[in-house]
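One structure, pasted below without further comment.
Only one protein chain is missing; all other protein chains are in place.
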Amino acid sequence: MAKTSYLCWSLLTFLLAFSTQSAEMPLNMTQGVTEISQQVYHLHMKIFYICCAIGVAVFGVMFWSIIHHRKSKGVEPAQFHESTKVELLWTALPVVILILMAIPATQTLIAMEDTSEADVTVLITGSQWKWHYKYMDHKVEYYSLLATPRKQIDNKLKKGDNYLLEVDRPLVIPTGKKVRFLVTSDDVIHSWWVPAFAVKKDANPGFINEAWTKVDHPGVYRGQCAELCGKDHGFMPIVVIAKDQADFDQWIAQEAASQAAAKEAEQKLLAMNMSKEELMALGEKTYMGYCAACHQPTGMGIPGVFPALKGSKMALEDLPGHINIVLNGKTGTAMQAFGKQLSLSEIAAVITYERNAWDNNTGDLVQAADIAKAQKP
Amino acid sequence: MALKHQPIVVKLCLLTAAMFGFGYALVPLYDVFCDLTGLNGKTSSMAATAEAAIPDKKREVLVEFIARPNNNMPWVFEPVVHKLRVHPGEIHRIDYLAHNITGRAMTAQAVPSVSPGQAALYFNKMECFCFTQQHLTAGQQLLMPLQFYVDPALPEQFSTITLSYTLYEVEAATPVTAQTATGDNNE
Partner (left out) sequence: MSTVTTDPHAHAEHEHHHGPAKGLKRWLYTTNHKDIGTLYLLFALTMFFIGGAMAMVIRAELFQPGLQIVQPDFFNQMTTVHGLIMVFGAVMPAFTGLANWLVPMMIGAPDMALPRMNNWSFWILPFAFSILLLSLFMEGGGPGFGWTFYAPLSTTYSSDSTALFVFSVHIMGISSIMGAINVIVTIMNLRAPGMTYMKMPLFVWTWFITAYLLIAVMPVLAGAVTMVLTDKYFGTSFFDAAGGGDPVLFQHIFWFFGHPEVYIMILPAFGIVSSIVPTFARKPLFGYASMVYATSSIALLSFLVWAHHMFTTGMPVFAELFFMYCTMLIAVPTGVKVFNWVATMWRGAMTFEVPMMFALAFIVLFTIGGFSGLMLAITPADFQYHDTYFVVAHFHYVLVTGAIFSIMAAAYYWLPKWTGHMYDETLGQWHFWCSLISVNVLFFPMHFVGLAGMPRRIPDYALQFADFNALISIGGFAFGLSQLLFVWLVVKCIKGGEKATDQVWEGAEGLEWTIPSPAPYHSFTTPPQIK
């Protein structure tokens, strides 16, 4: 018995020592920054305390029995083996406790599912392996990809503070306003989760789900995809920046303006030609961000799953087919239509890169204008 | 096998087969349940009649329209209006623009989804391009109509209905006759 308690205490000390070392990781669920997240936290703690109380009671009785009701103490075993009264009691009492738990749980759930009267609505689309955000009331939409450099993941560079929890373009929402999320997917099931909001909603392909939040404090809030969606499920985080209404208004106006300007600029670019160096540089950057996940940095693909581009017929010969498949994707496969996701120059550059990297060396240079032409018959 | 075992074994084999059938029966059962409760936001694939279309001017519902071409569906696909404030019972018509920007003829199927799920039961489509496949030749543009009304029986708690269409390419077996941008396929 003494042996057991000694072991228990050592284990506890060991664990506590670890927890002070990793002071960064909280042991408990976050309270979050919304009223709902606080309700969820308090519900969680309430249930937890009740479980602890029941545990202490039951294990207390059990350990008392282990200590005192042992043959080595010379006790004669009793022979009782039933008692309807006691059985009814310990059936009824748990039911009462459960009802007491169910009431606040029901209240919180009903509050969470009420998406009416929203101030801002964002359409969130998950795909392998990134998120897309589109503001329903503003002409602003963009993709949000993991920003952690590959070299950090491959242990070639020291990992940054927000390793795996950083993106190139976070979602921005106003504080103090009810923000409604419409969640869906373009391919497999994903799940959009921000712990600080206590919002987790599955992104089902072909269907729309709704969730909402109202953030009290400005800040940066990080989450992750919460449904296995293929190989890079762990590499498509979510970052939400909550700004005061005034800052948000300014930001969204700027975004709308710069997106409109970018579209215009792209039209102008059609008249210009990029040099091979420019194409290869932009192409490599685009390839590593959008294509390498499947086709691999080496262009070798994954045999049986994702085709190789190095030495492929498509990359060496069929230029129109190559442009078409990058622009329009391929139905029934995981190859997405990148025409909607990348600018004309990015597409031109990435195709140029694929046709010249890894000893493909076709010498083909594809310009934005060529892509624009391929988009219209 | 001993004779006395046979009746039970037969019954258990039948039970096994029945449960296998039940697994498959869950497929239509799910559809029925969704139709009854709006569980997954699926709307009916049959045109609604105008029976319940009695306008309720005392109430307003915001209807949002979303159009999403699927991942590897390159068409341009957009609603002409993004939202509409309507009275329940009022019949409205809006259009979705579809533009096949590729160099080949393609066939598409639009699949609707309504949120909140239960509101799907009260979103009555009298005419919808989602009822049939849409065939566009290379470069063709088409305005596709949606005629609907929100059922006045829509429960009080719903004030916003979001209708989303996802557009998928269909490997067309038989091309449906193409309709031009000015074609009237509803009158």
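The letters A and B name the chains in turn, as written, and every chain counts its residues from 1.
By our rule, a residue touches a chain if its C-beta (ideal position, glycine included) is under 8 Å from a C-beta of that chain, and two chains touch if they have at least 3 such contacts.
Since this is a predicted model, take the numbers as computed values, not measurements.
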item: Selected from A:Ala246, A:Ala271 or A:Val305 as touching the chain missing from the view; value: A:Val305
item: Chain not shown: contacting residue from A:Arg70, A:Lys139 or A:Lys373; value: A:Arg70
item: Chain B residues that touch the omitted chain in the full complex; value: 1-2, 4-5, 8-9, 12-13, 15-17, 19-20, 22-24, 26-27, 30, 34, 37-42, 45, 70, 109, 111, 113, 116-118, 166, 168, 170
item: Touch list for chain A against the chain that is not drawn; value: 7, 11, 15, 18, 21-22, 24-30, 39-40, 43-44, 47-48, 51, 54-55, 58-59, 61-62, 65-66, 69-72, 75-83, 86-87, 90-91, 94-95, 98, 101-102, 105-106, 108-110, 112-113, 128, 152-155, 159, 161-165, 187-189, 191, 193, 195, 198-202, 204-207, 209-210, 223-235, 302-305, 332-334
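Please note the rule applied: only the chains that are shown with their structure count from here on.
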item: Interchain centroid distance [CA atoms averaged], chain A/chain B, Å; value: 28
item: Sites on chain A touched by chain B in the complex; value: 114-118, 121, 123, 125, 127, 136, 182, 184, 186-187, 205-210, 324, 327-331, 333, 335-337, 339-340, 374-377
item: Touching residues (chain side chain B, partner chain A) in the complex; value: 40-41, 64, 66, 68-74, 82-83, 101-103, 111, 113-116, 138-139, 157-160, 162, 164, 166, 168-169, 171
